[in-house]
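One protein chain omitted, others in place.
Chain nomenclature is as follows: A, B and C, assigned in order of appearance, with residue numbering initiated at 1 for each chain independently.
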Amino acid sequence: MHVTVRLFARLRELTGAAELTRELPDGATVGAAWESLARDFPSLTAYTASVSCAVNEEYSRPSHRLEDGDEIAFLPPVSGG
Amino acid sequence: MHVTVRLFARLRELTGAAELTRELPDGATVGAAWESLARDFPSLTAYTASVSCAVNEEYSRPSHRLEDGDEIAFLPPVSGG
Amino acid sequence: MAPRVFQVTPDRLDAAALAAAVATRADGAVTTFVGIVRDHNGGRRVLWLDYEAYAPLAEKAFERIDEEARERWPEARLAIHHRIGRLEIGDASIVIAAASPHRSDAFVACRYAIERVKQIAPIWKHEHFEGGDVWIEGATADPADAGAREVALARACT
Partner (left out) sequence: MAPRVFQVTPDRLDAAALAAAVATRADGAVTTFVGIVRDHNGGRRVLWLDYEAYAPLAEKAFERIDEEARERWPEARLAIHHRIGRLEIGDASIVIAAASPHRSDAFVACRYAIERVKQIAPIWKHEHFEGGDVWIEGATADPADAGAREVALARACT
């Protein structure tokens, strides 16, 4: 299946991409999507412990199972205000 | 000696005067000024326990000794904001 | 010309102008409090309020509150404007602006200031409600009362 991955702030800079299309095995979790991404962009691994994720514009968990066409966002620690 | 007495809010309404000139014995205190006023306007006595006073635009105490020409203000409990 | 930051005035209040008057390039936070005439009080339907002040002493009380706040939060700066005269429902009666490099001081200084205004500023509201009118009387004003100051600090959460 294919998912869209959105990356923000420093994650966007480390990958050089605000948005990527990724192919994942059917039933892959959000956590698996992150691991797959970190294999291609090893500098992301520094964020494995602190990243948050959202699926289709709602906060989600690494254990969440993805569906074809989902939009995943990976969010480094936030600093709004 | 003569002093000016300023009255505010309900005290002004009870006496019908925002400002009065009062004659007091030399060396009279602020407290004595209030007592003298309350003799002429008995409805003021309800405020004896709660009134604040100022002399020449500074908060003062009942024991403060007045001088000729002073401006005394008697202030009911406040409700600004 | 910088506006006077401690003022009793018959004019309409402007919170944005007061916030701008206290904020500097070093400030990351401005908290403002606006007191508004509301349409009810203690079960009565309020029609309008008349505010009366002993203006010169009220402005000195605002300056005193500023000094008290600076003792406690040296980086915070305050401005206080209070309106007098007839105010309709929805009109702002008081604006307090507090600026500081960090938000915590801005919040606590602002809250402290409104608590102290209610304790020691010689200002009175005359409430006109459906069926009558009444002078609202709150605290006996005593700037030297340490207990009142403690209450204000506690409400400011310090």
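Methods note: a contact is a pair of C-beta atoms (placed from the backbone, for glycine too) under 8 Å apart; a residue touches a chain by one contact, two chains touch by 3 or more.
Keep in mind that what you see is a predicted model, and the values were worked out from it rather than measured.
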item: Displayed chains contacted by the hidden chain, counting the whole assembly; value: A, C
item: Candidates A:P25, A:P42 or A:G80 - the one touching the absent chain; value: A:G80
item: Residues in chain A touching the chain absent from view; value: 6, 8-10, 12-13, 50-52, 54, 57-59, 73, 75-81
item: Where the missing chain touches chain C, by residue; value: 15-16, 19, 23, 25-40, 89-90, 101, 103-104, 106-107, 110-111, 114, 155, 157
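Basically, only the chains that are shown with their structure count from here on.
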item: Chain pair with the most C-beta contacts; value: B-C
item: Whole-Å gap between the CA centroids of chain A and chain C; value: 49
item: Interchain centroid distance [CA atoms averaged], chain B/chain C, Å; value: 25
item: Per-residue multi-chain contacts in chain A, two or more chains; value: none
item: Numbers and ranges of chain C residues touching at least 2 other chains; value: none
